[in-house]
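For this view, one protein chain was removed and the others were kept in their places.
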Amino acid sequence: MITAGIDVGSKYTKAVVLKNGAEIVGYANIRTGMDHEKSAREALEEALKAAGINRDQVDKIIATGFGKTSVPFADDEISQVVAAGKGGYFARPSTRTVIEVGAEESRGIKLAEDGKIRDFALADKCAAGAGSFTDAMARYLEVPLEEFGQLSLRSKGAAAMNAQCVIFAESEVVSLVHQNVPKEEISRAIHDAIADRVASIVRRVGIEDDVLVVGGLANDPGFIDSLKRELNTEVYLPEIIAPEYIPALGAALMEE
Amino acid sequence: MGKKAEELPQYKQFAEWIENRHDYAKKWQQNNGGKVVGYLCTYVPEEILYAGGVLPVRILGSHEPESITRPYLHDMYCPFCHDCLAQGLEGRFDYLDGIMLAQSCLHLRQVFFTWEERVPVDWSYYMHFPHGVNNNHAAEYLKGELEKFKVAVEEWTGTTITNKELDDAIEVYNKNRQLMKQVYEFRKLENPPITGLHAMEMVISSQMVDKKEHNEVLESLLEDLKDAEVDRDTGTRLMIIGSEDDDREFFKMVEYEQNYSATFVFEEHCTGARYFWDEVRPEEDRLMAIAKRYVNRVPCPAKDWPTYGFYGRRRFNWIEKWVKEFNVDGAIIMQQKFCDPHELDIPSLRELLDNLNIPHLFLEFDITVPVGQFRTRVEAFLESIGEDDLFF
Amino acid sequence: MAKEFKVEPLKVWNDFKKYREQYYRDYLEAKDNGAVRWAGSAWAFDAVPAGLGEDVYPLTGEPYGATVAFFKDFSRRALEKAERAGVPRDLCGYLRNYWGSIMMDKYVLTDGTEVEPFPKPDFNYTIHICCTHAKWYHRAGELEGDVPTYAVDISVGPGYLLDDRKINYVVRQLEDSIKWMEQITGREYDDELLIKAVLAEADSMSTWAKICKLNQNIPAPLEEKSMFTLYALLVLHRADPRVAELYNKLYEETQDRVKRGIGAINNEQFRFLTDNPPPWAFLNVYRYLEKEYGAVSLGSVYTFGLEGAWLGMDEKGETWRWEPAPTPEEAGVEISNREDALRWTAEFNLRYRPGWQHPYSHKIRKIETLQMIKDWKADAMIMHLNRGCELWAMSELEVRDYLVKHNIPVATYEGNMADPREFDEARTWNVIDSFMESLGIKKLSKQ
Partner (left out) sequence: MAEAIQEGEYWRWPETVWVDESKNWKEAEVISCGIDLGSVSTQAVIMLDGELYAYASFRTGSSSLDSSERVVKAVLEKIGDLKLEDIHYIVGTGYGRVSIPFAHKTITEIACHGRGANFLYGPTVRTILDMGGQDLKAIKVDERGKVVNFLMNDKCAAGTGRGVEVMADLLAIPITEVGPLSLQVEEEPEPVSTTCVVFAKSEVLGLMRKGWPKERILAAYFRAMASRVVELLERVGVEEDFAITGGIAKNIGMVKRIENMLGVKALKPDFDTQIAGAVGAALFGRALYLKGKKKK
């Protein structure tokens, strides 16, 4: 049986194709466009192409993500929480806490031993605890996103930053730059600030080992480093697939 | 000429006490074999603890960002209480033998209960305390609560608190209040030998150390102040009015690190005058005397509202008096974000200051102060008060 | 598959609506006939001003603030007006609607009619339980132009720790307040009217508790969204004998519904509790849950506990009793003079209203909530992290933590009871869907 999960995120749309609910055979990630349906279709097609599978061989398509309702060709839809929980458990069954950080949202999910969701918490309305923060700051500092996280790892300490908000952080960063604070320290301060926000949400469900971090921002080593420090515990990344695919994977797993 | 005002050793002592507050308390514990109680609001009747051989220390801000309180405390509770609770949860007060609160705002209450439950501590006490301090029956009611409290302290420490001990405690506390008021007198001078930073550090440190020791330093400070040499420009005379505030960074920025000279000549908040202005007036019934002191002190806005024939705010009468006596040029209304008691008074406070012709600047504080943003506001405020000669 | 239950509209519904309509009108028109008008919190000692005469009309601020909130446009204008005058956005949502309404000098009736000017009370009469109440009316009085305000301090701790000394503290203030009202209004105080009001108050509040208790049945005869309308009369004027009478009627009808197996919703398959004042402009949260999931809201510590009289915590502070508190008659207490009446109303309110207890420790609210889940046979708790009220926000997260530890599923969504701008529908549906899915409950349409 072939299933496909499509995660229409606010910034990226991810698709994962799964064989017999166990084997990942294809995946793709494209920028979410104006037209959700189109983005979803494109992501799916790319993933199918990578898998070498035809569209009519797919038995079931399940959508998730913030645009999940605008994928009319999907057979079913599931919430991001359940998708991330399922995907996280599949990727690492010893996971008890899943932290998902995407472009605009973050959430903490607590899993039972059997993978069932025991509790979850969503971050509240402020983008300061998600990927857009790093996107904006990296752009401001004129550093490619991929390097922005590395910068943070190289820093000796964090610059003092008060801003609790993306926009104000931008002005804080302006003034830090003006004070000639090294970019490394600014980067570290930003990652610490995000980790701080994410942690304060996830703490609501309680941190239980193992902690798995998924979603696009998990690719950012600076963030992972700050998060570890903030939570004072080891955190893991999925090994079977890149972290941003986990919710799409979870969606594809729905049908077993 | 005496010493340079800025270099007075007593100022260093105050700052050092604040920085090493935890070490001080631990050492005190060892040296005196006594218990240390952390308290969350200045309505706690410290005299009774002190009489029982207990050192009361106030739990104040650390001004470090944290992420551990939000599972328990609502986001819209004030940053100060998040900061206090965070330090508790992080174990920075693990030496405390007890914690207590005299009923004040809701935010602090929640901090107290969460602390009590989640931070191991031998003893905790929530004291019911009148909120309507302006009503005629408040002192009587409080006296009853003080009786219960005294018994609780006695049971906990396994001693009885004698009248003599109460009198001694009252004396030490009153003395501290008198001395600090005398220091404040120097702030009325045209060029005060003490800045707001040091004055605030004086008051904050008094909340953290044994008052007897504090009194000694105050006495020597008063000696030195008499002929201290002031070599800074006083500039605009500012008063701060508002919520709890122990953010020294802000004071440093305003008085030492910006474009214009300015000096705080008065702090109205509970890390300033509201804390120490009133003394216990001794009477035979000691607990009644203490009760009256706490009911009649300059009230916190959380407790200052009309009853019977009184329709004003008692605190405002004080503010008016201080503005005049200390020759204040401008006021900074400083409020902890989300602090409801203050927020509810500020519209009326603004009217009061307008009527007094005192320009004012409103600032909202968080756990950490955005110094850059505040600098611009403060400088612009000072520009609007002074700098007349730029215009011709 | 969902079971089907019979449903029926409530017969008393219109009487309740009519009372509420008339209440706001009466207050508005009172002055035409020389009557007395007072304003204050819904927590105020409602029975006490009743002694000023038969023609005394209150306006309680919280329900008025909620009425304003219901009319999104009026509310937005009121809130903006207040904010422009420097009133911070994080203050109590009701208060901002109320102040804004005074500042606009506009009064809104339950059908949305806007009337000018805002009808000024003769005096404000309130208590102080959160950080807001006394200061709310203090400032309102200033805005209205020196309307005198009296606030009774009730900082005496939770009901199970009450003693005579504490009760006396409150009674003395109530006595003072009567003299004060006489001075303000120039009227002579009538103790008989006070006694009548005190009895009616106890009757209304106990009867409400009895009604709430009937929701323990399956199917639940009432659901919370309707109960918001029904309980409103308690916060408007529970000491009015007509209100007591209406609750007795409602009680009878609800008993009858239980007997005949009438449900509040026809597809009850999931029972949940809530905990806080709801976002008034978005009661469709409840409709959504009902329609999509056959989920019935049974009530909350708020709807049941704000003005319902319950035995509550036992003397040891260990067990919470969701049992209606006795009226004077049931308790065998005779009330024959002012002192008795004041003492009764003070003690009754302080001891038996769950809402009074919450600011005195988490423990109370935790035990109370868990007991409620058990007694009402609820499957889950859906909490409104309400930014509009700091009192109901207190302990909320501690309760959440406690319930989760006791394996009760909990979902939380954010909002503001009285500020429609602070509610995000899409996010809320997302929380609800995630929650239901995580419990393995599918939408009815997908079953």
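Letters A, B and C mark the chains in the order given here, with residues in each chain numbered from 1 onward.
In this section, a contact is a pair of C-beta atoms (placed from the backbone, for glycine too) under 8 Å apart; a residue touches a chain by one contact, two chains touch by 3 or more.
These figures come from a predicted structure and were not determined experimentally.
Put simply, the missing chain touches A, B, C once the whole complex is considered. Per the touch definition above, the residue from A:S10, A:Q150, A:N219 or A:T233 contacting the chain not shown is A:S10.
Checked against the hidden chain, the listed residues A:S70, A:N219 or A:T233 yield one contact partner: A:S70. Although one chain is not drawn, the whole complex shows that of B:N32, B:N259 or B:N317 it is B:N259 that touches it. Panel shows chain A; residues 10, 31-36, 70, 104, 125-127, 132, 140-142, 164-168, 170-171, 174-175, 177-179 of it touch the chain omitted from the view. Taking the whole complex into account, chain C touches the unshown chain at residues 80, 83-86, 421, 424. Listed for chain B, the residues touching the missing chain in the whole complex are 259, 359, 364, 373, 376-377, 379-381, 383-384, 387-392.
Everything that follows uses one rule, which is that only the chains that are shown with their structure count from here on.
If the chains shown are joined wherever they touch, the resulting network links each chain directly to all the rest.
With centres taken as mean CA coordinates, the chain nearest to the overall protein centre is C. Chain geometry summary: the mean Cα position of chain A and that of chain B are 45 Å apart. A separation of 37 Å divides the Cα centre of chain B from that of chain C. Annotation for chain C: residues touching 2 or more other chains are 397.
In chain B, the residues that touch at least two other chains are 70-71, 75. Chain C makes touch with chain B in their complex at residues 85-88, 90-92, 128, 130-132, 134-136, 138-139, 141-142, 146, 148-153, 155-157, 165-166, 169, 172-173, 176-177, 180, 359-363, 385, 387, 390-391, 393-398, 401. Residues 76, 78-82, 85, 116-122, 124-125, 204-205 of chain A touch chain C in their complex.
On the side of chain B, the complex with chain C involves touching residues 70-77, 103, 105-107, 109-110, 113-114, 117, 126, 128-132, 135-138, 140-141, 144, 301-302, 305-309, 311, 313, 337-338, 340-341, 343-348, 350.
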